[in-house]
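Notes follow the structure.
A single protein chain has been omitted from the complex, and every remaining protein chain is retained in its original position.
Read from first to last, the chains carry the letters A and B; within each, the first residue is number 1.
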């Protein structure tokens, strides 16, 4: 298959972002849910970034000034974490640190939905969620089923565009085919593997990787697309080894490391992955 | 060896529960200790369930109404988590959502012992712990050594029956041979592997798997036996690969996925595992 470059993002930009991530080792501050802290840190390390889980109210704002990027993921919230997230997001926005909002399970649960919507005012560089979460964040949809989406990606497209317009950032809706919007631009990323949904934290780690890429790519669309491509290529290579869900998660980390700029270039030249 | 069906649970019931777990993908809300959240989520995903770690005071009761089952595990408690657990257990009981209590390290430590005993009033469908924990919950025994049992399973049998009588649910005492009681019935499950004690969260994940089975099997005895059988068969298959404790934990996840209803049927037909 001959790859067709999409209108709004060029393969060279994705390849350059992958190279920059390894070269610059961005320091990614993560305020994320306790279930996925370990896998998130390991995904960032495997990809070439440096994670720092600084998520308390005393330190989160100051660190958001120093960090290369910030991830805010509202799973396993409590009042203290919610306050620390608000402080970090506000500081990131004020100091020009790119930051990513991952609205885990937003829509169905009142507390985190309120917290996530308030965080939108601090203009996240990228919002990344599944279709139900993006619909929930926008105030539409019926809410998902815990962290699982019950809505299709394309159904969330209007909501994604509405959020992107409001924040000025990009919105990535992850699914079988991921859709990423920014301004008037829309890019789709295909591939990945169902085993990603059989290991906890794959989606949340993708959010952290979007933050890492946002630290090295000026264009939020390029950052989000690069992270989704990186995860998808690594997942396909790991799954090709014919493994169960436990081994898959480990090999996926190996492949996130192995998939360098050259591997991304090769993939994009033949896969038709982005459209 | 010819398998002898125990008096109170038939192999077909265990096989049917395994099949139902894969078919229905029960949504299991976990309020569990922070050490084991990741492995617990991955065990549920590998087995075919859907985990959701909704454990804050604002959301735990509402989610317990929606969830297929709830796990409450009192390791790494703090005041906020204790309150969220009480709300979730009360909501589960009131709404008919099956729920499992895992009294981690109860007996030796006052705070969690008090919290766990108060949770008993919400009539857990199944209590799952080791011998020291079950003795501690019943107010007997000297307390374990952290999460390790210093008492034998059979010594805990009277305590287990007393708790089961009080709650109307089942009580599972995990050990070299697991003993599960409900009403006047007693079933023993043998097998598993010592490597399960060399990886953190294997016991806690078993508690979560009991909850997943309780969502698909009406009889709490069947649910508890099915979870213990599933874990034991998978552990034996993983350990048979001659691996160290790190690799074992990963292969165990692979095998929890691979051990489907057919594998359970084959095992029960030849192993004499339940008695």
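Following the convention adopted for this analysis, a contact is a pair of C-beta atoms (placed from the backbone, for glycine too) under 8 Å apart; a residue touches a chain by one contact, two chains touch by 3 or more.
Keep in mind the model is a prediction, meaning the values are calculated, not measured.
Residue-wise, the contact with the chain that is not shown comes from A:37, picked out of A:13, A:37, A:113 or A:174.
Where chain B meets the missing chain, the touching residues are 33-36, 38-39, 75-78, 105, 108-112, 145-148, 197-201, 243-247, 249-250. Seen across the whole complex, the unshown chain contacts chain A at 27, 29, 34, 37-38, 41-42, 45-46, 50-59, 62-63, 66, 80, 249-255, 257-258.
As a working rule, only the chains that are shown with their structure count from here on.
As a whole-number value, the distance joining the C-alpha centres of chain A and chain B reads 34 Å.
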